[in-house]
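Handing you a structure now.
Every protein chain except one is present and positioned as in the full complex.
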Amino acid sequence: MFPFLKIMVRNLIQGPATDPYPFAPAHTPAKFRGCAVHDPEKCILCGICRHVCAPGAIQLRPSEDGSGMQFALWHNSCVFCGMCAHYCPTGALKMSTNWKLAHLGEERFDNAIANFIPFGQCAECGKRIQPRPRAITDRLGADNPDRFLLCPECKRTSVARLATEERRSHTQETV
Amino acid sequence: MKKNIIHSVTQALSPFCDQDIVRWTYDVNDNAFAWIAPGSPDTLRTIAPALAGLQARLLTITAYRRDKFGRADGREIAYHFDIDGVVATVTVLLDDEFPRVPSIAHWFKNAGWNEREFAELYGIEIIDHPDPRRLFVDKDLDADILDRLIPLSTLMNGASTTTLWEKVFAGKQMPEWAKGELN
Partner (left out) sequence: MSTTPSTYTLPVGPMHVALEEPMYFNIQVEGETVRSVDLAAGHVHRGMEALAMNRNYFQNVTLTERVCSLCSNSHPATYCMAVENLSGLFVPERARYLRVIADEVKRVASHLFNVGIMAHLVGFDSLFMHVMEVREIMQDAKEGVYGNRMNLGQCVIGGCRTDIDADTAAFLRGQLEQLKPQLDEIHGVYERDPLIRARTQGIGLLSQEEAIRHGVVGPVARASGVVYDIRAKAPYAVYPDLDFEVQSDTRGDVHSRALLRLREAAESVRIIEQCLDMIPDGPIAVSGMVTVPPGESVARTEAPRGEVVYYLRSDGSDTPQRLKWRVPTYMNWEALQVMMSGCQVADIPLIVNSIDPCISCTER
């Protein structure tokens, strides 16, 4: 007659279903998408994070002397979508499992990531290029570590030189 | 099955438009989409009853500017119908000076809300609408306001404004130059 009675009694015996937070830790899954973290050691200033950020929570500002860029991410604009972390080619941006973001109103503008990323230098002519941090050279530049540290012009010269050398040795062989 | 629908759509529309102005596209799952080339608003008076005769269901109506930023005149309206799983889109071009279009609510009851919405957002006049009131936007506001976007966040000094970023940058240990103009 009352099919719910059985369920209600069962629920009564089982007791509360809620976590006793803050008196005990709340369960946080390993995959939880919490606040973003930025590793300046891996950032190459490509700007893709800013491009895909729907709420505009990421800013990049060049320094006056041109020595690098200031990276800033304001957590209070962030919507925790994780698109920046998804598209980041070097893994510099990641979503942590940290969800404890409550803070006082007067601290709201401090609740941000701010990192200075210096530009890299061309190994040959010393011209300014995108940052070439160690962690990235080892991975992305693995095929040709020397050329990876050059500016586009020096890279072109180096490729051209290599090509001529190859052709020369090839011609010598056929002759 | 799909072939039959494609055939009957083409048949039903043939009195008003040439075969070659119906373009067919297919997605990866072989769902068919018919695109009926732009006509004048008056063509709706004949196409709408023909589609109603095919037991079509109106999906939605999209009004848009030919130039997104309104740098040039011109509004168009795309009417999307479902005919047993096939989507047919009929596009009409509106007059630059007096953008107006006949209501199709007589054949498709659910066109009522759609027409009220694009009328207020794009400033288009609907001829013979059964209930020509505003839908979402208050009657005291001007029509054609979709393009004149004033984000709430701008009003409330929220996300992404220069002032906001000055405050974020001000609280941080960073060089003086970084606190300057927004880049």
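Which chain is which? They are A and B, in the order written, and residues in each are numbered from 1.
Please note the rule applied: a residue touches a chain if its C-beta (ideal position, glycine included) is under 8 Å from a C-beta of that chain, and two chains touch if they have at least 3 such contacts.
Predicted, not measured: the structure shown is a model, and the values here were computed from it.
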Answer for the absent chain's shown contacts is A, B
Given the full complex, what residues of chain B touch the hidden partner chain?
25, 27-29, 31, 33, 35, 57-60, 62, 64-65, 68, 78, 80, 84-87, 89, 108-110, 112-114, 134-138, 146-147, 149, 151-152
Those residues of chain A that touch the unshown chain are 1-4, 7-8, 11, 17, 29, 31-33, 51-55, 79-83, 86-87, 95
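Going forward, only the chains that are shown with their structure count from here on.
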Of chain B, residues touching chain A in the complex
158-160, 164-165, 167-175, 177-178, 180, 182-183
Parts of chain A lying in touch with chain B, wherever the complex brings them together
55-57, 59-65, 70, 72, 74, 77, 109-110, 112, 114, 116
